[in-house]
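A single protein chain has been removed from this complex, and every other one stays in its place.
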Amino acid sequence: MARMNMIQAINSALDVLMDRDPDIVVMGEDVGYFGGVFRATAGLQAKYGKTRVFDTPISELGIIGVAVGMGAYGLRPVPEIQFADYIYPGLDQLVSEAARLRYRSAGEFTAPITVRSPFGGGIFGGQTHSQSPEGIFTHVAGLKTVVPSTPYDAKGLLIAAIEDNDPVIFFEPKRIYNGPFSGHYDRPAKNWSQHPDGEVPEDYYRIELGKARVVRPGADLTILAYGTMVHVAAGVIEEQGIDAELIDLRTLLPLDIETIEASVKKTGRCLVIHEATRTSGFGAELSALVQERCFYHLEAPVERVTGYDTPYPHSLEWAYFPGPVRIGEAIKKIMKD
Amino acid sequence: MARMNMIQAINSALDVLMDRDPDIVVMGEDVGYFGGVFRATAGLQAKYGKTRVFDTPISELGIIGVAVGMGAYGLRPVPEIQFADYIYPGLDQLVSEAARLRYRSAGEFTAPITVRSPFGGGIFGGQTHSQSPEGIFTHVAGLKTVVPSTPYDAKGLLIAAIEDNDPVIFFEPKRIYNGPFSGHYDRPAKNWSQHPDGEVPEDYYRIELGKARVVRPGADLTILAYGTMVHVAAGVIEEQGIDAELIDLRTLLPLDIETIEASVKKTGRCLVIHEATRTSGFGAELSALVQERCFYHLEAPVERVTGYDTPYPHSLEWAYFPGPVRIGEAIKKIMKD
Amino acid sequence: MSTRPNLPPLRLHVPEPKFRPGDEADFGDVPIPAAGATPRPAVDSAPAAFHDLAYGLVRVLDEKGRAVGPWDPKLSPDTLRGILRAMAKTRAFDERMYRAQRQGKTSFYMKCTGEEAIACAQAYALHRDDMCFPSYRQQGLLIARDWPLVDMMNQIYSNKGDRLAGKQLPIMYSTREGSFFSISGNLATQLPQAVGWAMASAIKGDTRIAATWCGEGSTAEGDFHSACTFASVYRAPVIICVVNNQWAISSFSGFAGAEATTFAARAIGYGIAGLRVDGNDALAVYAATEWAAERARTNQGPTLIEFFTYRAEGHSTSDDPSAYRSAQEREKWPLGDPISRLKQHLIALGEWDEERHAAMDLEVANEVKAAQKDAEKNGILGHGMHQPMSTMFQDVFETMPWHLEEQRQEMLAEAKAAGIETS
Partner (left out) sequence: MSTRPNLPPLRLHVPEPKFRPGDEADFGDVPIPAAGATPRPAVDSAPAAFHDLAYGLVRVLDEKGRAVGPWDPKLSPDTLRGILRAMAKTRAFDERMYRAQRQGKTSFYMKCTGEEAIACAQAYALHRDDMCFPSYRQQGLLIARDWPLVDMMNQIYSNKGDRLAGKQLPIMYSTREGSFFSISGNLATQLPQAVGWAMASAIKGDTRIAATWCGEGSTAEGDFHSACTFASVYRAPVIICVVNNQWAISSFSGFAGAEATTFAARAIGYGIAGLRVDGNDALAVYAATEWAAERARTNQGPTLIEFFTYRAEGHSTSDDPSAYRSAQEREKWPLGDPISRLKQHLIALGEWDEERHAAMDLEVANEVKAAQKDAEKNGILGHGMHQPMSTMFQDVFETMPWHLEEQRQEMLAEAKAAGIETS
């Protein structure tokens, strides 16, 4: 076991897999010699060579399109999109091509690609370095969407994602690359070295896609979260001293409905948290599913705490961010009902 | 008043407005001389000239991007995307640019564009001529999304959309261009000339965005639908003889929450219908909103009848389409609960 | 708005084709270089050494049907007859399937009439295992590779025999075995994919190259640009073919930029090899493809080829070209018909005659007819003989997740309740 932050864990996942499978290639803007603007691919080009780890033209369309072709050849490409905010130019190749290739060829051609991309706010990145577009991808049949919340999970999930024979969108919550974050932006930053989930095996291991993690069992309320918000929620639970069951979804699609259903049927209350804008965000799907399946167990409406329906503002970042105050208020509301 | 099908009504909206406002320009693939593959722009180039109605290169990115620039100049462009399935290459210009321009310039620059695009299935168009991507747009802060279900509404809503100073996505349900459709694909096709909403004023009129239409009042169940599905739902209501309140949303964003809330609080039951794939579709948002706001009035879970979570298949179109059988079953289920 | 007395008002130029319905078509001003006149650079020359080829027209067959000049690929009579037969079979296939659509047996069809030389001669110039990423108008590749017609027809009919299980629109073929990539309904997306496939082949030290096709209208998509950029940067072993048939549904090539320059000239912009070729001259098509393939195979990088041709028929069964172009264009078009031209050449060589040609036409027509009969045994669209309903849920993912399984069960239960046959 080693101590790793999330960047190092992702780097380790790539390293371990590239060593095992010569068909894995890593590509993207600045990922080669430099090792990525967040350093997630540092050292890989030196180790595996320029034809397996390389920089690309600044064309997200081209990056995904070329990866689809490589996948059809038989490689297992791991393209990086530098920020999730920049994935839209490549969306057609993801939605119309990668996601539908297996279907339209009845299984003859597949696109076993894993698109890694840092997402989410909390770093004063303004509207174009803070977005959380995961909801869009969960609407597209044929794509899987994964969001880790710890270094341990990041490595295990990334390995499973790359080994998966379907296209996977792997969103990395950049706010917690270096350490967990309680949402109290005015308190000293923590780093992963003090956190148990910063303990990461150096070797190969997988965390199966589609399985959520119960971060904390509880009886009074179910909280569904993923990425950065898992830590913010955990902080509020601790501060408020309530007996909430906190579920880290880890994979948004396919979703671990069993764990969710069992929990809400037990607690009778459910809060959904995400940083993405509210309307038609993934929280809407979670809310819809929970009320469809647990209706007769619910003692209060399923509530959502999310980013507001505005672009991510720069200076008012902390007013926008669904932080402890908002989550705390929502919990009080649900528990009162 | 005249008899119009939905194509003619759309054409009339464009004609009436272009005549009033010299800043309106119409552009898109094949919309000029030929008048559009569905003939929605027929005759406009001859009437208003080549610099106000013109064909474009086959680049949805360029069509939207250029329209944003024209909007910033002060024009009011009405670009057409030939099929909604082909909107993805232009998505970045819609999501990152048109939708956020007013915000990021604090109101100095705006993108008053209306993107028209035929959407939905039921015409054996296979996976690339049948999609319903509206859910994606409703997730993007800064965009309005409109779907008419009759010739009368199509004209009034399109006029309001074009006159709106924010970017509007105007999805036209191509299955009902020529006539309403009950979902019984094996019965003779109807056309608008027999339908009261095929009666359309030749002159200017607006239907305000954000206002739903109660197609049929009822006491037992609220059905939320839009586009083609309004007619399918109406057919089922008639066949089953149930007292359902059918609401045609008309504008998905901003949503007419008042009408929805009042209805569900009255009926205590709610069914949401759309053709788009289920997961993270707009139905999820509707379901989430209804249970958040009407929780204590609900007697059964909010149900969704939607397209399955697969690409739109070609030969099994009618198995995929959320038709009368599926809607009927869902109604039975809700009423039983 | 600003006006200045010393400046003219700006004007928007909107392209307009020369001829509209009712106009006399006259292509007298289209420059057609003589056959044999264009030089053939060595395959290892630098792209900058032959920019002029992007503005000319590689032509081999002259008016008398003789093969002339440095691009003559010097094919054996057997090969020539093979290409001719593939073209004839493609045309017969198109005719028959077009009619099948008109008879209501399927929803959609697209012909490649007048453009058969492109895919057919190219199939001969490429290796059988070179990977093709076609658009919807290269059915000739499959036919020239002797792919079973019944298989293609099953796809067109979306019937029980359709390997694609009725999931795709008619003519959107796919066969890994035939090295023919699943056709997409989204224009130009195959271009960067082909480049990616070629890059993968180069990463692995393979010897197979990739080829890809799009129409001139589709070159405006961002995919075209990213394909050319990536191909140039990584010197990918790929051939990018632009089939300039001058029309994109109702829009003439001016809306893709043809008023300003050729499509082959795009290659110059990217610093890659570019050729402009008479697309109705099967020998020129073959020679250019072979030359580009040799460049790719020897690590000289990508080639962009514009094939200048004419879409002799409507865009698809949904289109009626008489609404937007002169009916005369087809006959007046100066590069003729690719089948007639190759036929004339073989006859000039003394390797063919009218009788053999008529016999061949009959043979291919019968072959197509017989295949159609066989295919229709598997059903036609909308007449019950589709794949079982639950196949709809297969191949979304490798393994079916719970939500799809649940939807599948729900569908089967509802169908059962309603008495609908599901298999």
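Each chain gets a letter, A, B and C, in the order it is written, and its residues are counted from 1.
Convention: a contact is a pair of C-beta atoms (placed from the backbone, for glycine too) under 8 Å apart; a residue touches a chain by one contact, two chains touch by 3 or more.
Since we're looking at a predicted model, the values are computed, not measured.
A.B. asks: Which one touches the absent chain: B:Ala40, B:Ile81, B:Leu101 or B:Ile334?
C.D. replies: If we include the chain that is not displayed, B:Leu101 is the one touching it.
A.B. asks: With the full complex in mind, choose from A:Ala2, A:Ala189, A:Ala219 or A:Leu316 the residue touching the hidden chain.
C.D. replies: Candidates A:Ala2, A:Ala189, A:Ala219 or A:Leu316; residue touching the omitted chain: A:Leu316.
A.B. asks: Tell me which of B:Asp92, B:Asp153 or B:Glu303 is the one touching the absent chain.
C.D. replies: Here the residue in touch with the unshown chain is B:Asp92.
A.B. asks: Of B:Ala40, B:Val66 or B:Ala288, which residue touches the hidden chain?
C.D. replies: Touching the chain that is not displayed is residue B:Val66.
A.B. asks: Which residue from A:Arg20, A:Lys50 or A:Arg187 sits in contact with the chain not drawn here?
C.D. replies: Missing-chain contact among the listed residues: A:Lys50.
A.B. asks: In the full complex, which bits of chain A touch the chain not displayed? Write them out.
C.D. replies: Touching the chain left out of view, chain A contributes residues 29-30, 32-34, 37, 50-51, 54-62, 85-86, 88-89, 124-129, 278-279, 308-311, 313-316, 319-320, 325-326, 329.
A.B. asks: Using the document's contact rule, name the residues of chain B that touch the chain not shown here.
C.D. replies: Looking at chain B, the ones touching the missing chain are residues 25, 51-52, 56-57, 59, 61-62, 65-75, 77, 89, 92-93, 96-97, 101-110, 141-142, 144, 164-166, 210, 253-255, 257.
A.B. asks: Touching residues of chain C against the unshown chain: what are they?
C.D. replies: 1-4, 7-15, 47-48, 51, 129, 199, 201-209, 220-226, 229, 232-237, 254-257, 259-261, 265-272, 297-299, 301
Rule of thumb we're sticking to: only the chains that are shown with their structure count from here on.
A.B. asks: Compare the CA centroid of chain A with every other chain's and tell me the farthest one.
C.D. replies: Farthest from chain A by mean C-alpha position: C.
A.B. asks: Compute the distance, rounded to whole Å, between the mean C-alpha positions of chain B and chain C.
C.D. replies: So the centroids are 35 Å from each other.
A.B. asks: Determine the centre-to-centre distance between chain A and chain C, using the mean Cα coordinates as centres, and give it in whole Å.
C.D. replies: 41
A.B. asks: Which residues of chain C are in contact with two or more other chains?
C.D. replies: Residues 167-168, 172, 184, 186, 222-223, 396, 403.
A.B. asks: Which residues belonging to chain B are in contact with no fewer than two other chains?
C.D. replies: 61, 85, 88-89, 127-128, 279, 309-311
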